[in-house]
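Note that one protein chain is taken out, while the other chains of the complex remain in position.
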Amino acid sequence: MRLTPLRRTVQICLLLLLFVVPLLNQQDISLVNGTLYSFAIGPLWITDPAIGLQTLFTTRALDLTLLLSLLLPVALALACGRVFCGWLCPQNALSELADAVAARLKIRRALHPAPTATLRFVMLGIILLLAAVVGLPLVSLLSAPGIISVQAARLVLEKTVGAELALVGLIVVGELFLVRRAWCNFLCPVGTVLGLFRVRRTMKVVFSEEAGRHCTRCHACAQACQLGLDPVVGGLYPQCHNCGACIEACKIDLTRKPLYFQF
Amino acid sequence: MRNMADAPLRPPGALPEEQFLATCIRCGKCAQACPFRAIVQADLFDGLRSMGTPVIRPRQAPCYLCLKCPPVCPSGALQRNLKEKEQVRMGTARLDTKRCLAWQGTLCRSCYDDCPIFDIAIRMDDMLQPVVDPKHCVGCGICERVCPAEPAAITVRPSGGHKR
Partner (left out) sequence: MKITRRQLMKYSATMAAAAACGFEFSFPGQVLGGIEADVDLWTKGVCRYCGAGCGLYVGSKGGKVTAVKGDKENWNKGFLCLKGNFLPAIMTAPDRAKYPLLNKNGKFVRISWKEAMDLMVSKFGEAYKANPNSVAFYGSGQSYTEESYVMNKLFKGGLGTNNIDGNPRLCMASAAVGYVSTFGKDEPMGAYDDIYHADCFFIVGSNMAEAHPVIFRLLNEQRKRNVKIIMLDPRKTLSAKIADLHMSFTAGTDLAILNAMAHVIVKEKLYSTEYLDKHLVFKKVTDAGPPPKIEGTSWDDYVKFLDEYTPEAAEKITGCPKEDIVKAARWFATSKGTMSFWCMGLNQRTRGVWANNLMHNLHLLTGQINRPGATSFSLTGQPNACGGVRDGGMLSHLLPYGRLVANDKDREEMEDFWGVPKGRIQAKPGLTSVEMFQAFGKADIKALWVACTNPGQSLPNVDAYRKGMRRDDTFLVVSEAYHPTRTSELADLVLPAALWVEKDGTFGQSERRYQYVAKVVNPPAEARPDLDVMLDFSRRLLTAVGRKDEAIKLFPHKNSEEVWNEIRHASKGTAYDFMGMTRARLMAAHGIQWPCPTEDHPGTVRRYTAKHGDILVKQFDAKAEDVSFYGAKKDNNRATVWLRPHKGPAEPPDAEYPFALTTGRQIEHWHTGTMTLNVPELKRSAPAAYVEINPKDATKLGVKSKDKVRLTSRRGTIVLEAKVIDMPREGLVFVPMHYPDQLINSLTNDAFDQLSKQPEYKICAVKLEKA
């Protein structure tokens, strides 16, 4: 199956699950429960590593259950990189949709900064320190996927949503008119922490030297990337979501494409 | 330092309020685990510090002490080892004798009838009037929910967390 349709399917499934899981919980079917801050499938607990890190700072204590629940997402990040962002995150899906709409309506953004990791690490550092000082989980308040998933559950269970959703609104508006894909690229603490777990064997998009001879420099791959990255130029990480849009956009028809995922 | 007395009513097993605010990751799992929809997530009007945290508003839906929530908390903001309803210390019920129907002469026993720590946390005195025993009241708020007086004559004063 081609990458993009597969990814879209996964994204849509996750969006549906955000509503289906609380609906099932309401019917006392609680095999899966939780939100994108932390959820459980039966006895298996999974917590967002950014949240785990934040709690370390705010409580200055180690909770074993919490730590254990970080293992799976960290393993996934180590193995496949920021696939959560590219394939699962609802904010990412929303931003991609907004970006497609902006393209259709030919909206011009005000600013065009180059994608850089520095700002996001600085942001993360500040947020964590502030959280420790104030004693409040600021990452939680800035986790767009967490907020979306919680508010979806609240809509189902309590028939209401909270003011936290304003962040999502701000993100969408900001990305439509100020900076393209600003949140994912420059600010999101969730993606920042996930991007920390990168080793040599982590799955990455590779532009092969050998196949590069066949590259026509058509820039289709760079244009396909909403984050403004260019796989031919390189320096994709820690920004890249491993969404595969660039790979799919490449028109070179070889037994082995110049762009591909590799561990 | 925030005044403990201003803390809202937290689910069973909640850490002391300051610690709770730092530990709770606002994930909503406890609210989802509650079969009675008693745990709701605080909104902006509950304050920025509390926004998103689980609170219980007994007059709408009290805690029935099923204790399904503490075990699901990922961060330990609700102490997961809470097993017995008698150990719960969410708060203490307070009776306003000037509003209470029974203390004012009309026979009523709804709070006493429905108190889950039956005949211990609320007792009827010799004049058939309810009296709260703070040593045994767990603060679930069932009494506040069933009180026929409007507004409720018996209300729960949150404890500000288990000091455990």
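By written order: A and B. Residues from 1 in each chain.
The rule is short, and it goes like this: a residue touches a chain if its C-beta (ideal position, glycine included) is under 8 Å from a C-beta of that chain, and two chains touch if they have at least 3 such contacts.
Note that the structure is a prediction, hence the values are computed from the model and not measured.
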In the full complex, displayed partners of the excluded chain: B
Touching residues (missing chain, whole complex) on chain B: 64, 66, 98-99, 101, 104-110, 112-114, 116, 118-119, 124, 126-128, 145-150
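Assume only the chains that are shown with their structure count from here on.
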Distance from the mean Cα position of chain B to that of chain A, given in whole angstrom: 38
Chain B contact footprint on chain A (complex, rising order): 22, 25, 28, 30, 33-35, 37-40, 45, 47, 51, 54-55, 58-59, 63, 65-66, 69, 135-137, 140-141, 146, 150, 153-154, 157-158, 160, 162-164
Chain B residues within the chain A interface of the complex: 18-19, 21-29, 31-33, 35, 37, 40-41, 43-44, 49, 51-52, 72, 74-76, 80
